[in-house]
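All protein chains but one are shown in place.
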Amino acid sequence: MKKQTKTILNVGLIAALLLLLFILEQIIPSSSMLFMVLKKGAIYALVAVSMNLLNGFTGLFSLGQAGFMLLGAYTYAILTIPVESRDSVYQYFDGGIIQFSIPVPLALIAGGIVAAVFAFLIGLPVLRLKSDYLAIATLGFAEIIRAVFQWDKLGPLTNGSNLLRNFPTFQSVLYPFIVAGICIGLIVLLINSTYGRAFKAIRDDEIAAEAMGINLAHHKQLAFVISSFFAGISGGLLAMYQTTIQASMFKSAMTYEILLIVVIGGIGSVTGSCIGSFLFIACSEWWLRFLDNSNLYIGDFHLSFMRPGFRKVVFSLMIMAIVLFYRKGLMGDREFSVEGVRRFFQKRFKKKQAVEGGSSHE
Amino acid sequence: MKKRVLSVLLVAAMLGTLLAGCEKKPEASTDSTASADGDVVKIGVFEPASGDNGAGGKQETLGIQYANYVTPTVEIGGKEYNVQLEIVDNESSNDKAPSAAATLVSAGVSVALGSYGSGVSIAGSDTFKEAGIPVIGVTCTNPQITEGNTHYFRICFLDPFQGTVLANFANESFMATKAYVLTKLGDDYSTGLGHYFTEAFEALGGEVIEETFQEGNSDFTSYITSAKNEGAEVFFAPSSTEVAALLIEQAASQGLNIPLLAGDTWDSNVILNAAEGKDVDIYVSTFYQEGGNPKFDEGIKEWINSDATAKANNGGDDTVSGLTVMGYDAYYVALEALKAAGSTDPAAVNEALWDVTYTGVSGDISFDEIGDAKRNAAYIKHANTETGAWDFVAEQTVAE
Amino acid sequence: MEWITKNLPYLMAGISVGGQYALIAIGYTMVYGILRLINFAHGDIFMVAGLIMVYAVTAMPMPLAMLLVVVATVALGFLVERAAYKPLRSAPRMSVMISAIGVSYLLQNLALYITGGLSQQYPAIPWLSDTVTILGATTKRVTLVTPVLTIILVIVLGLLVKYTKVGMAMRAASRDFETSQLMGIKINSVISMTFIIGSFLAAVGSMLYFTNYTGVTPTAGAMPGLKAFVAAVFGGIGSIPGAVIGAFIIGICENIIKGVGWTTFSDAFTFALLIVILIAKPTGLFGEKAVDKV
Partner (left out) sequence: MSKENVLKVENVTMQFGGVIAVDNLNLEVNKGEIISLIGPNGAGKTTAFNVITGVYAPTNGAVYYKGKKIIENHPQGKMKKLYRGENPVMYTGHKALAPTPDKITALGIARTFQNIRLFKSQTVFENILIAKHLRRTSNVFTATFRLNAKEEARMREEAEELLKIVDLTDVRDELATSLPYGKQRHLEIARALATQPELLLLDEPAAGMNPQETLELTEFIGRIRDEFGLTIFMIEHHMDLVMEISDRIYVLDFGKSIAEGNSEEIRSNPRVIEAYLGGAQDE
């Protein structure tokens, strides 16, 4: 009974959020900064949650996320560029070898599948490695994937190192929210299933997990492939958001950004990753932009230290402050829920009451 | 506990300064435009100020800023408007471009100028398109930018043209039959220009050795050795100025004795500084040769010398780059379009742009049915390693 | 003879860049040996050393500037450790690593802010940047100096680690962090010393590296840093000779790949090599095998 009300509350909350977005979209022009941030935030939320599934829930330190996003993005782009635009996109490669296109949702899933297949192949040798070595090896694979996709000989498929463009993009801000929402929902379901418990067991103690009959190789591979699948989908979404993509975008710096989001949100917290993602994107792309303005004054005092680049300095200082002083991130390993908020305020309220009550007694 | 307090204070202090700065913002902008009756038209400047192409982007921006300094107002529909530049840094990065473009869109610009670097122009294009804002490309030379778009215009020549010019020049001036072409992976400008040069050079019966380098690469010695080993007669390297400086330095120290050829990006004093006093032979194709319009040269030099920031952005001296000239011209083309439109509405400006004609410092500007400038001449310049200035070599045209 | 003239430059470039990677790689490997931390900021400290030089020469004569670069870089390395890693000594390793990424981010963005995002021309150091010709191949003198200097520095470091008290403390700490602490080793000063040595070598490395590749950009340290780290892992992280040998191998391979014409894959090849090594010998060429106690 209680569980049911909780579910209803959560579903209601999500519906309200979507409705709010829908209304906002009718009022505010779609190219406004707010929507840019919301769209990108939703996409990064998905990839951050997928990374959290690996790093936070399974305890596998992988830094290959950018590589799998690249696979998803390229698969999506290659499969959806309209046939009539292919000649102009693949101008150096006679229109490329693929001469058909498939619907957007299918292409997104295909992107996820391609990323998952690659993850499976990479995982076979790499997942035997421990902690830092695994991180470096996956980082290395991401770089190798990036180099392969820039290779001229693959040009008819990948357009070499050149931009891919003209593929379908978002029609509405709701699209990335719905797709990312469904994917994150699936990840949450997985985490709360018996497999999710097995992942957490591996994170806590590999040896004990193995002694409890959990096949390490199989479960690590599973987490790696599933995480990559969703990274691939978010790559496809990122392509839709960016409107053009190119292998050189998917550098290791991108993985570091995602990792920062995961840590800021709280390792092992899905809602933390989501909140972290929106905050991170909003700060880096939007809220701090005015710091780059070199014509700011306080009274008559010219803030001459504010010039292009200052925003990023402030931003990195903020990140350092969080890393040093809020080690567990915004959410720790807890989850945000209506129930949690209610309890939080209840506690506050009770405390206050207690204090007031206490004082009145005196 | 102490740490908690400290961190809270820190964050609070940070937010405090941010908010303080924020609140003053409107005041600041009204300060600078208080002279008129407050009617403002905004022109977006979509240029890189950091990253690989930061140097070039800054020089282009400089031209726009100078033009704005010379002509800060425009009459639209019988009303005097102050022109306010909204400058945003696209960081030379294709993935940062859409959000930079979105910043301009949400700032409410009527028309945008830029960008230096073809990749970012393509990457930002759709954001402008969606918002219905016309863009005037300043020096982005890749054909794909305007192709199939009705909102993107450009005032410079295109890569197929530039590539052909340079191929012809290499063939005629050096009797070269073997060229080494070095392009950057994932850079549309570099790849595109390299491609068209190769096409034209091979059409002339020449042989081309193609090589690529990756972003972040700073070791070009192997490429230079390869070029020497292969017996190339010219070394064609369309690339950013950042790469150029490294390449020139290493070419000189390795004794590369063949001419170095490059496109418009190399028309920068970064190249001159790198080449000064070294044994290198550099030729570039560009839009403008200093001395082409003495009055303009004099004016802009005076302005650059009077403004420390401007001088730093120009690379520390007052050499006038072709990029700056193009930026200057682009600003006036935008003003012409605003005047012709008689409104600050982006759609109207977009409509008006098709028929704009303007005679700028870099020559006559008008647009064809794709939105590209009708240009048929490029200047070839040679870097004088003794004086540290550009020597004019030839004006090249291509028979259609 | 002609073959030599043709191919010598690749080899020389490889050895020279390998030596420079080696100097950076030692910083990674020593820190990892003791703290089990991938110090992502190390490559950026290397970049900052380059920037300090750019600004220092405008204000003082070259020898003084070189001295300042070394001192300031060492101070920066020390400071970074104290400010960003020491407070997290008891935190999980992931947090420290994130802190390292944060410092890297901060240094890059500071550099971006100060330089305005433009590439800075590195000053020519007299003698080092002179052009010399050997066996018909022209190059800068630094190309020849680098490997020699690298090997001398490594030998000195080796002696230091082997025979001085600090060196012994370092070895003890890298063998067993907790126990060495219990045995009365002042772990904090040992760690500081590690960062000081690492930064010193990075400063020397930056002078050699940027004399060859003269553009200093905010991200100039990222790639050499990553390569040096790969070299350290390749050689067996924690092992100084391993890092040096790994660095030379990577430097040479990378240039041979470019010479053969597979330039697209020159970076990718480095990683491919690394992965092959890790799979064949998970602790690198000279790494020690760690056994989990159950």
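By letter and in written order, the chains are A, B and C; residue numbering begins at 1 in each of them.
One rule holds in what follows: a contact is a pair of C-beta atoms (placed from the backbone, for glycine too) under 8 Å apart; a residue touches a chain by one contact, two chains touch by 3 or more.
Please read all numbers here as calculations on a predicted model, not as lab measurements.
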Contacting the left-out chain in the complete assembly, out of A:Val89, A:Ala142 or A:Leu190: A:Leu190
Touching the absent chain when the full complex is considered, from A:Glu25, A:Asp152 or A:Glu210: A:Glu210
Chain not shown: contacting residue from A:Leu54, A:Ile122, A:Ala201 or A:Cys274: A:Ala201
Residue numbers in chain A that touch the chain omitted from display: 186, 189-190, 193-195, 197-198, 200-201, 203-205, 207-217, 222, 226, 268, 333
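Note that only the chains that are shown with their structure count from here on.
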Touching chain A and also chain B, the following chains: C
Centroid spacing, where centroids are CA-atom means, of chain B and chain C in whole angstrom: 36
Chain B, residues touching no fewer than two other chains: 3, 49-50, 89, 185, 212, 214
For chain C, residues contacting two or more additional chains: 87, 112, 116-117, 222, 264, 267
Contacting residues of chain B [partner chain C, same complex]: 3, 48-51, 54-55, 58, 89, 91, 185, 211-214, 216-219, 221-223, 225-226, 229, 241-242, 245-246, 249-250, 252-255, 270, 273-274, 312-313, 315
Of all residues in chain B, those that touch chain A in their complex: 3-4, 6-7, 10-11, 14, 18, 20-22, 24-25, 27-29, 31-32, 49-50, 89, 93-95, 98-99, 102-103, 105-106, 119, 122-123, 125-127, 130-131, 144, 147-148, 185-188, 191, 195, 212, 214-215
Chain B-facing residues of chain A, complex: 29-33, 36, 40, 85, 88, 91-92, 147, 150, 152, 160-163, 165, 169, 241-249, 251, 285-286, 288-293, 295-299, 303, 306, 308-309, 314, 317-318, 321, 324-326
